[in-house]
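Removed: one protein chain of the complex. Kept in place: all other protein chains.
Let's turn to chain A:
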């Protein structure tokens, strides 16, 4: 568990990792964490201020904001993550193949990517949603369809620089299979690049899905989603700005945590970037001081 140890040594990465872990756990076990039913309407509690019963107050229908925030983790974070993983695996796999085999394989995959990337992302997603209909699943399908080409592109470029190196040549000469070389040798070196690109895409996707929900194309009405919560709070933006604060901050926190974690991952995955054995250095200093003392004596 070298990776785990490296992450633990990096305070910022460790903090981000715990934040993400807590958020994911809260989302997975939402019924346990949420104090109230997120869809329970109580008109007498409209725009109520925070109280002990409702820690973050109530929205325009008197629903518990905290509960809605916790239930909102599922579409806003977990499902976005699923869509991200699918597109990274798809795009990353094709990118690795294109970068490793080059030649015709590369040309074919990259031309397909060019076609996909020539459509503006938002418009294409809107078109896909228009065809399939509004709803979370369709938004996620649109994301996967739009994002894989971008990942394939970026990862191919990253792979190209390693695919020609001598250790790959050595493995080829020795008679290792192509699949094995890709998985065992190429994948680890391109993993830091994959981590960084996918984390930045994760932030963008959370914001986009919030954007679609904001437009009313994402998740359907009663269900909680952070973007939709922002949209609902928009009507009272000036009279009760704190209603925007909760979902807004939640988005900021998760996106920041993911970005910091990916920075930490990049360092933790690369042996060259790890400052080796800081403890040893600390031990060396007092011994040097002692030696000085001896000389004086």
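Keep in mind that, in the parts below, contacts are C-beta pairs under 8 Å (C-beta built on N, C-alpha and C of every residue); 3 or more make two chains touch, one makes a residue touch a chain; residues count from 1.
The rule is short, and it goes like this: contacts and distances are computed from a predicted model.
As stated in its UniProt record, the chain not included in the shown complex is "ABC transporter ATP-binding protein", which appears among "Protein-export membrane protein SecF", "ABC transporter ATP-binding protein", "Polysulfide reductase" or "Putative acyl-CoA dehydrogenase FadE17".
Among A:33, A:101 or A:176, only A:176 touches the chain that is left out of the view. When you scan A:29, A:119 or A:167 for touch with the missing chain, the hit is A:167. Interface residues of chain A facing the missing partner chain: 165-167, 169-177, 184-185, 188-189, 269-272, 276.
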